[in-house]
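Removed: one protein chain of the complex. Kept in place: all other protein chains.
In order of appearance the chains are A and B, and numbering begins at 1 in each one.
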Amino acid sequence: MAGYIFRRLLQALPVLVGTTFLIYFMVFAMPGDPLLALFGDKTPNPAVLERLREQYHLDQPFIVQYFLYLGGILRGDFGTSFSGEPVTDILARTFPVTIRLALMALFIEFVLGVLIGLISGLRKGKLFDASALVISLILISLPIFVIAFVAQFIFGIQLGWARTTVSAGAPIQDLILPAFVLASITFAQIVRLTRSSVIETQSLDFVRTAYGKGLSRRRIIPVHILRNSLIPVVTYAATDFGVLLVGATVTEGIFNVPGVGRTLYQAIIRGEGPTVVSFVTVMVLIYLVVNLVVDLLYGLLDPRIRYVK
Amino acid sequence: MTDVTNQKPLLEIKDLQVGFKTTEGVVPAVRGVDLTLMPGQTLAIVGESGSGKSTTAHAIINLLPGPGRITGGSIMFDGQELTSYSQKKMEEVRGRQIGFVPQDPMSNLNPVWSIGFQVEETIRANGIATGRKAVREHAIQVLKEAGLADADKRLKQFPHQFSGGMRQRVLIGIGLSSRPKLLIADEPTSALDVTVQRKILDHLETLTRDIGTAVLFITHDLGLAAERAEQLVVMYKGRIVEAGPSKEILQNPVHPYTQRLVAAAPSLASRRIQSGTAATPTHSLSDLDYAPTTVTESVDLIAAAEERLEQVPKGPSLAKRPDAIVVKDLTKVYNIRGQGKGKASELIASDNVSFSVAKGTTTALVGESGSGKSTVAKMILRLEDPTSGSIMIDGVDVAPLKGRPLLDLRRRMQPVFQDPYGSLDPLRNIGNTIGEPLQVHKVGDRTARRERVLELLDQVALPQNLITRYPNELSGGQRQRVAIARALALKPDIVVLDEAVSALDVLVQAQILKLLADLQAELELTYLFITHDLAVVRVIADNVCVMQRGRIVEAASTDQVFDSPQEQYTKELLNAIPGAGITLGV
Partner (left out) sequence: MSNNPPTPTPKHFVAPLEETPLVAIDAVNVGERKSNLWIDAWRDMRRRPMFWISAAIILLVVVVALFPNLFSQIDPRECVLSNSNGAPTGAHLLGFNKQGCDVFSRIIHGTSTSLSVGIIVVILTTVLGILFGAFAGFYGGWLDSILSRAGDIFFSIPYILAAVVIMSVFSAYRNVFVIALAIGIFAWPSTARVLRAEILRVKNADFVMASRALGVSNFKILLRHVLPNSIAPVIVVTTISLGAAIVAEATLSFLGVGLPNTTMSWGNDISAAQTDLRTAPQTLIYPSIALSVTVLAFIMMGEVVRDALDPKARAQR
């Protein structure tokens, strides 16, 4: 297992360098003044421009710039935001809120998604299965901001069950609605994936052999069917964490959740290019770390991965 | 078929009907099967794929897949009517009273749980032992019994760390762990190498005899069935066509279908040749006038083999023929990326292999999985580059050939591969598939190519209207015939048959072997026949090379190898041919 972790960490290194380089390249290798481009039609304050020039080492050759920037990231320095506040300070303030929201959403999508997918798969072709399939298909087709607005409209405005915007401090009860919205898309995918995975696993030889051994259905479903069906679901969840990040940006923006996503959302809306770049970088790093963690988890789930190769 | 005994039957099946629900209604798979099995007895159900043999076995403990249902009849087991049992009551029967050993050891253990976990859960579920320690100890005992010496160390390992044979031992251990009165063994060793198969079946026999367990044995191999069971039941299209004592059925098959099977089974054929019964075709099929006569008549393997031999002396005798292939010191070394930190290891797949094949003859390269036989074939076909050594085709070393000369070589040497479902491009029609060689080598114009394709279809006894059809409309045997037609399209001298008949049912296999023999005689082909099945070799090959771990351990004429094998390994292989212990002869 230690070897496996080591290899995974080693493999993550070029991806880290590659992604940060790609972002940096997109922003700063373009002809013309990258900073002016980043501000679009706005004319930034010369003092701000000067500070940013210094921060991004724009007086240096491109490749040197990049490594200085990468060095900054590795030291935890993501620069300062438009307002002059260090990005790390903003993160310290907003991250706990986002984590709270994300954990709630993950709980909803995983627990509910896997459960509904499992029931659906075990009762293939029945009413429950058919409804789950239709509902999940519709959920997948709805863009997250549409879901957010519909939820706001129905539960916030029409029914008055929830606040349309989250109050300061982001208490748990205020986060329930945004968490459901955030969870909805990946939830639908997890339902469908779990379902097809369960159906496939059910027909595998070792399940028949488990019945032949005299095991009861109550034992076979969790131990042999569900356990094996989770492997592709976890793989999917990791790669689709990006959808969750974008979703968090939109959801936090719409529900005014004071998290990392809203900061990015507002920076985008206001056209504060440099801040956008910093926060996108932060999100990509989060994505990398989550994928790494899931990869390691995957090793736990599937012994063939752990020992072979 | 009621038996009158002093004992009550352990299992008595009467008029069993099983159907599969489809959108077009219920398709019957088992149509009125009667079976009686006495305590401690062994009974084998033999049949081809689709005969309903496995379905019958699965129906007993209700392991039928989703759409399968018992639609009629009764299954009495030890005083219980199993057809009336609920899923819940059936759980009590499975494992405890009736053990089950499945077919493919690779797919029948859950890959994410350790071996120990999977044995222990069985012990717990069947109430054999309770308490952590007792269960563990019992699990070790079960695995030891199954023939895993270091069982206590292996409990924590996962299925992928076990070889196929070891996994099958685990499955047998699980099946017998609660000392059931009946064990259902569904092709328990078909996926294993013959020598492993033999060891495992011997072990199973000893175990069940000691425990006194009756065995219901499902197999497609008539020789294996007769060797392992006192009683034989032959199934065909969901019905029993013949049943009775094994030896009697083998020696005196009455039903024409059984006669077909006996005539076509390679394991029995090699036995029959040895015991000299070949000359008396008691069950020659040609005179069964009620068998429907079609292009695809039944084949007697021995008759085919003799016919082949008769045709050979027409040319110069074997010894005087020039060599078509001479392989010298052929070596292939693979570098395998090492397990763990950068350790690279070498795998010698072929180790100084030398042999020759005379023009117009067949040499068989025999070996178990991993013996390197396919690597040698691929090097001769120039699909793999040899590490060292030479391959002379008609006196020219072809190992270093490139470009045009290599393309010319390919015209003269063509392969037929094993997997009937992978050997044809599923998106190209049969005409295009057979015509591809002509197209690639720019032979003739469009009409000439079409003519040639039609001619080839005739040669392999396929109707011409298949030319616009696609592979998935054909059976495995028919696909292999198409593959043979493709191989023959360029009129090659040499055909390399890499397990070309191994995946086919016996009757179809016999048919293809006969076709190959006829084509060889007609077109003076040289065959290099790669197989794991020594039994088939007897009826098709003139010379045999036995390979083990990348080396040729014995090379001689077929008769010499079968009659007086020199090497221990060859003897083992010969002994492992199912049915080797049966005396035939009328």
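One rule holds for everything that comes next: contacts are C-beta pairs under 8 Å (C-beta built on N, C-alpha and C of every residue); 3 or more make two chains touch, one makes a residue touch a chain.
Keep in mind that this is a model prediction, so the values were computed, not measured.
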Legend entry - Contacts of the hidden chain among displayed chains: A, B
Legend entry - Residue of A:L9, A:I99 or A:V146 in touch with the missing chain, whole complex considered: A:V146
Inset, instruction - Write down which of A:I90, A:A170, A:L245 or A:V260 is the residue touching the left-out chain. - result: A:L245
Legend entry - Touching the absent chain when the full complex is considered, from B:A44, B:I123 or B:A483: B:A483
Inset, instruction - Could you tell me which of B:M166, B:A243 or B:L456 touches the chain that is not displayed? - result: B:A243
Legend entry - Identified contact with the non-displayed chain, of B:V27, B:A134 or B:L407: B:L407
Inset, instruction - Could I get the residues of chain B that touch the absent chain, sorted low to high? - result: 1-7, 36, 38, 231, 236-237, 239-245, 248-249, 254-257, 260, 290-292, 294-299, 381-383, 406-407, 410, 413-415, 417-419, 422-429, 433, 436-437, 440-441, 462-463, 465-466, 468-475, 477-478, 483, 486-487, 507-508, 511
Inset, instruction - Since one chain isn't shown, list which residues of chain A touch it in the complete complex. - result: 14-15, 18-19, 22-23, 26-27, 30, 34, 37-38, 40-41, 124-125, 137-138, 140-146, 149-150, 152-153, 157, 195-196, 199-200, 203, 239, 242-243, 245-246, 249-250, 254, 265, 268-269, 271, 273, 276-277, 280, 283-284, 287-288, 291
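The definition used in the following text is that only the chains that are shown with their structure count from here on.
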Legend entry - Chain centre separation (chain A, chain B; CA means) in Å: 50
Inset, instruction - Please name which positions on chain B make contact with chain A in the complex. - result: 61, 63, 65-66, 87-88, 91-96, 99-100, 102-104, 107-114, 121-122, 125-126, 158, 160-161, 171, 174-175, 178, 340-341
Inset, instruction - Quick one: which bits of chain A touch chain B in the complex? Just the residue numbers, please. - result: 3, 203-206, 208-217, 219, 223-224, 227-228, 231, 301-304, 307-308
